[in-house]
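Okay, handing you the structure first.
Removed: one protein chain of the complex. Kept in place: all other protein chains.
So, chain A:
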Amino acid sequence: MSDIVISAKDLGLTFQTGDGPIHALKDVNLDVRQGDFVSFIGPSGCGKTTFLRVMADLEQPTAGTITVNGTSPEEARRARAYGYVFQAAGLYPWRTIGGNIRLPLEIMGYSRDEQARRTADVLELVELGGFEKKYPWQLSGGMQQRASIARALAFDADLLLMDEPFGALDEIVRDHLNEQLLKLWDRTGKTICFVTHSIPEAVYLSTRIVVMSPRPGRIADVIESPLPRERPLDIRDSREFIEIAHRVRDGLRAGHGDD
């Protein structure tokens, strides 16, 4: 088995809309290796969500090919190969927080004991320990988002697809969850694809940063991070960190320049 988890070749996706076609993705080539933490960054509408949805078999490409774990995205989805965190929490209001986290476990047929154990574990991980019996609408937006992350972590998918999971959170909580996510990634060796709008977040978390540009959505730059796996929060003040952040910013500017 090769250690390539996601492989996109000349991938393209054009939405046919009322006012003409929209090229959400064009000529996208990317390989994501086992254990990579890849961030996707780029201006709004450059196709980050669309790319993630193609990996998840929620959207069908109109050009090129993509494989997930060496198979088609559909087979990967059927094999429950990934956990997906949406841009909004999307918890079911008739289920408690615990019930929402148990949802995938129930569907995938985990035993009751196992469901309870895993639910408690992931709730602890996102620091929602005492909130298992609360309903989503009784929690703040940030807490709901953390619950939705816990929901994606509850089952053993080796691949995590996260679409701006921390976009709605305040700086402090965000820092904290970034740290937690890095620890989780380091401990479990999961492969993570992570969409963000924040340059520091992308640099802090990633082993590779994919800079995208809009109209048509394509990859402008791929930056390999020289930062070590072990990353305390204050690494963000180091010279290396600032250099990478500059490169990301330059890439974003270049993408913006041509329109």
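Here is the rule we use: a residue touches a chain if its C-beta (ideal position, glycine included) is under 8 Å from a C-beta of that chain, and two chains touch if they have at least 3 such contacts; residues count from 1.
The rule is simple: contacts and distances are computed from a predicted model.
Think of the chain that is not pictured: of "ABC transporter permease", "Reductase C-terminal", "Flavorubredoxin" or "PqqA peptide cyclase", UniProt labels it "ABC transporter permease".
For the options A:Ile4, A:Ile22, A:Ala63 or A:Leu103, the residue in contact with the chain missing from this view is A:Leu103.
When the full complex is taken into account, the listed residue touching the unshown chain is A:Ala56, out of A:Ala56, A:Leu169 or A:Ala245.
Of the candidate positions A:Pro93, A:Gly189 or A:Pro228, contact with the unshown chain belongs to A:Pro93.
Panel shows chain A; residues 56-58, 77-80, 82-84, 86, 88, 90, 92-94, 103-104, 106-108, 135, 137 of it touch the chain omitted from the view.
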